[in-house]
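Sharing a structure here in structure tokens format.
Only a single protein chain was left out; the remaining protein chains are all shown in position.
And now, subunit A:
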Amino acid sequence: MTDLDFRQGDQPIPGPQTTNLADILERVLDKGIVIAGDIKIDLLDIELLTIRLRLFVASVDTAKKAGIDWWETDPALSSKASRNALEDENRELRERLRALEPSADAGREKESEQR
């Protein structure tokens, strides 16, 4: 299957099976209609996950320059760290990202509707 996978018919069709993980993650994590669940799971946003998983690391160079190199020693990357450490880390990371990229939030979901 290629990227250009045309199928006839009226129904939306699944994305190509070869779709890369980043493409899927940026859709299944941040998108979809959000209704409150009974069990709260903090999924991180795609950007944080990206850095943690080193998927398509947009901000690593920037972060490294700013001295954020926690992932080099992050226990969660090799073993399951304690819940508290992860929570702290997520919070800290969010703050740092915000400081590093003040325009990121404004630009990330720029949406234009037509018609």
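Following the convention adopted for this analysis, contacts are C-beta pairs under 8 Å (C-beta built on N, C-alpha and C of every residue); 3 or more make two chains touch, one makes a residue touch a chain; residues count from 1.
Throughout what follows, contacts and distances are computed from a predicted model.
This figure omits one chain of the complex; the name its UniProt record holds, of "Iron-regulated ABC transporter permease protein SufD", "Ferredoxin", "4-carboxymuconolactone decarboxylase" or "GvpL/GvpF family gas vesicle protein", is "GvpL/GvpF family gas vesicle protein". Although one chain is not displayed, subunit A still touches it through residues 3-7, 9-16, 19, 21-44, 46-47, 49-50, 52-61, 74, 76-77, 80-81, 83, 86-87, 104, 107-115.
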